[in-house]
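Excluded from the complex is one protein chain; the other protein chains are retained at their positions.
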Amino acid sequence: MPIITLTTDFGTKDHFVGAVKGAIYNELTDVRIVDISHHVTPFGITEAAYILKNSYQNFPNDTIHIIGVDSEISVENRPIAIELDNQFFICCDNGIISMITNDINPDKIVEITIHNTGDKKFSILDAFVRVACHIARGGKLDVVGKQIDEIKKLYEIQPLVNAEENKIVGSVIYIDNFGNVISNISEKTFNNVGKGREFEVVARNYTFKTIHKKYNDIVDYSIPADKRQDDGKKLAIFNSENFLEISMYRSNLKTVGGASSLLGLDYRDNITVRFL
Amino acid sequence: MPIITLTTDFGTKDHFVGAVKGAIYNELTDVRIVDISHHVTPFGITEAAYILKNSYQNFPNDTIHIIGVDSEISVENRPIAIELDNQFFICCDNGIISMITNDINPDKIVEITIHNTGDKKFSILDAFVRVACHIARGGKLDVVGKQIDEIKKLYEIQPLVNAEENKIVGSVIYIDNFGNVISNISEKTFNNVGKGREFEVVARNYTFKTIHKKYNDIVDYSIPADKRQDDGKKLAIFNSENFLEISMYRSNLKTVGGASSLLGLDYRDNITVRFL
Partner (left out) sequence: MPIITLTTDFGTKDHFVGAVKGAIYNELTDVRIVDISHHVTPFGITEAAYILKNSYQNFPNDTIHIIGVDSEISVENRPIAIELDNQFFICCDNGIISMITNDINPDKIVEITIHNTGDKKFSILDAFVRVACHIARGGKLDVVGKQIDEIKKLYEIQPLVNAEENKIVGSVIYIDNFGNVISNISEKTFNNVGKGREFEVVARNYTFKTIHKKYNDIVDYSIPADKRQDDGKKLAIFNSENFLEISMYRSNLKTVGGASSLLGLDYRDNITVRFL
């Protein structure tokens, strides 16, 4: 059974998500629809890229991903469909695909042309759903668009390395449900540049000498549980997606606060690794 | 496979939605459950009507819609099941159905009677799920209730036209995820009353002389992208559901604000069209 996923900035209160699902089920009786996220910040293509980058590979081959973020079609924001890493992505050509993958070249890119027939305003319903259902039925990309070679490239998700190769200057690309602050510095980049040297991670005026593998690495289990005071301790960690993250142990963004609120780290702020 | 949709004010944190889904799967092994919205404002039947009005028609024929908003059964709030526009709606008779459709007469209305057997308090579980599963199995409405002719009528979703037919006085019926302010003035009503005359749209002390077809109509693409200052511009538009909407271009309700917060427009505020 084909899988169509949805990643949007529509929220889950309004009718938009229901309308899209209804339209898909109206075309295909045998399909799974999976919500990846509908709470992307409005027009937040970096966020949407981070979310998809860290989830799409778990899905089976041939999964079709609809991205409804910054998807009003214009002369500068053309609808595209892409075959990439054995999966399909349908979105606007606003740079999001270049942030989802840095290493993998798309197998095929088409500019969607079937949306030109009507006067509907809602691009997702007008074009994306029809393209997704076409692919789900085993249809070819060429039928719904014309092949193109280039898509818009954005590199916001990439950190910078200085000429001396002793410093990685990254930035905050995502703040998660726990207030964890996630940088664009991958463990791979860290290892490639650092080559095993000593280091310090600097985020605002906080410095970290260790990057942990698990959150509870900081807990000393030899101390009795009721004597420990680990909750709220700050730490640097390579998270489950292998990005450098600043976290506070067992924090709660809505009550006591998380790393983002307590350390004052926001989207786009710098996070730097200095090798010594 | 039958489709049952859920539109409620239950939120998605509590156990209510999970309990309803479990109960449906316990009765039917072969069914699709689709969440339309669980974030309707508590007891917000106008919101629920707007959400369903703009999504139900995308679903296939015979889809069954459960509406869990203002659904505690009382002598004044009877549970009903309705066949309408080739679909089914199960809700309480609180006026919501009259706001979902103004033009289409229900093919059949029954007052649900099967809930009287137990002492369960949670109407959705007690009655709505059983009725939905009965319909999904191809059962007739008459088996679960007794036919009635009248349902409660509410007209909040309808704008007023003055006697001279040169003014439409509408009101805000919905504020969406982007802070867009949506009125009850449809493009059809606008055209029928306006007959091509010049007009102005007035919302508080803001006036709009143009109603756009797409949000990015206001962008001048001949100006280089980095010189444009369109974000945050206010505009009037007929939205994807063909209602007159006041919007701010690419706004973000949670950070800089949207039309609702920046222009001070709230649910039930007046929006007027004057023809000249």
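Chains here go by letter, A and B, matching the order in which they are written, and residues are numbered from 1 within each.
Quick note on the criterion: a residue touches a chain if its C-beta (ideal position, glycine included) is under 8 Å from a C-beta of that chain, and two chains touch if they have at least 3 such contacts.
None of these values were measured; they are calculated from a predicted model.
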Chain not shown: contacting residue from B:H15, B:K195 or B:K227: B:H15
Chain not shown: contacting residue from A:T29, A:Q147, A:T210 or A:N252: A:N252
Option touching the unshown chain, where B:L125, B:V193 or B:L265 are the choices: B:L125
On chain B, residues whose C-beta touches the chain left out of the figure: 9-23, 25-26, 29, 41-43, 72, 74-77, 119-122, 125
Touching residues on chain A - with respect to the absent chain: 1, 3, 5, 7, 12, 32, 34-40, 50-60, 63, 176-178, 213-216, 219, 221, 225, 239-241, 250-255
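We take it that only the chains that are shown with their structure count from here on.
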Centre-of-Cα separation between chain B and chain A, whole angstrom: 31
